[in-house]
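Every protein chain except one is present and positioned as in the full complex.
Showing subunit A:
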Amino acid sequence: MSQAIRPTWVHATILGAFCAGFGVALALTDDITKAPIKERALEDKMNSLGQVIPRSIHDNNPVTDTVKLPNPKAGGHGAPAETDIYRATKDGQVVAVAYEYMASGGYGGPIRLMLGVAPDGKLLGVRVISHKETPGLGDKIEAAKNEWITRFTGLSLGNPPAEKWKVKKDGGQFDQFSGATITPRAVVSGIRQGLEFFAANSSRMMEKK
């Protein structure tokens, strides 16, 4: 380098000034975007709940009416110790609950499901929230890619009977996909276990506040 060697404090000051300047800019951006981002997150949650609980049957906002229950899947794969039960009410009466349930045994790890259940134990809807299944094979469990997941609507623990809550390959009544059995098998048993979780805890899920 041809230029004279500068003392260290010059470099330190320059670097420090840039850090301070961009720090302020980032703080400002965070401040401006904080409110809209929070709103979007709430909308996302409402949309995902709206897919498993028809909007027409309740008059509250289930996102804000929650009870906490111990998570049956706590411990594995970073699942939290408690799970939120979102309650849809009409005139103060609980008409449906929605909750997340983690189906284990997927090809690429756990599959997160959102279940909407009526007080009588009937499924109002199921959606896959996130998964790591093989694209093009296992990802047909997404509602956007295939209508398979919508076939569970209206079913309950007794309908079909327990021995039929399986994919066809295992003697049950649910279709698997060509080339992918593990993924639907995990989802079917996840939904069944999710309904058992409801059956075991329904009184606590629906108790009045």
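For this structure, a couple of remarks:
Simple rule for what comes next: a residue touches a chain if its C-beta (ideal position, glycine included) is under 8 Å from a C-beta of that chain, and two chains touch if they have at least 3 such contacts; residues count from 1.
By our rule, contacts and distances are computed from a predicted model.
For the chain that is left out, the UniProt protein name among "Ring-1,2-phenylacetyl-CoA epoxidase subunit PaaD", "Ion-translocating oxidoreductase complex subunit E", "Gluconate 2-dehydrogenase subunit 3 family protein" or "ABC transporter-like protein" is "Ion-translocating oxidoreductase complex subunit E". The hidden chain makes contact, of the residues A:C19, A:I57 or A:I129, with A:C19.
Within the complete assembly, residues 1, 3, 6, 10-12, 14-15, 18-19, 22, 25-26, 29-30, 32-33, 36-37, 40, 43-44, 134-137, 178 of subunit A touch the chain that is not shown.
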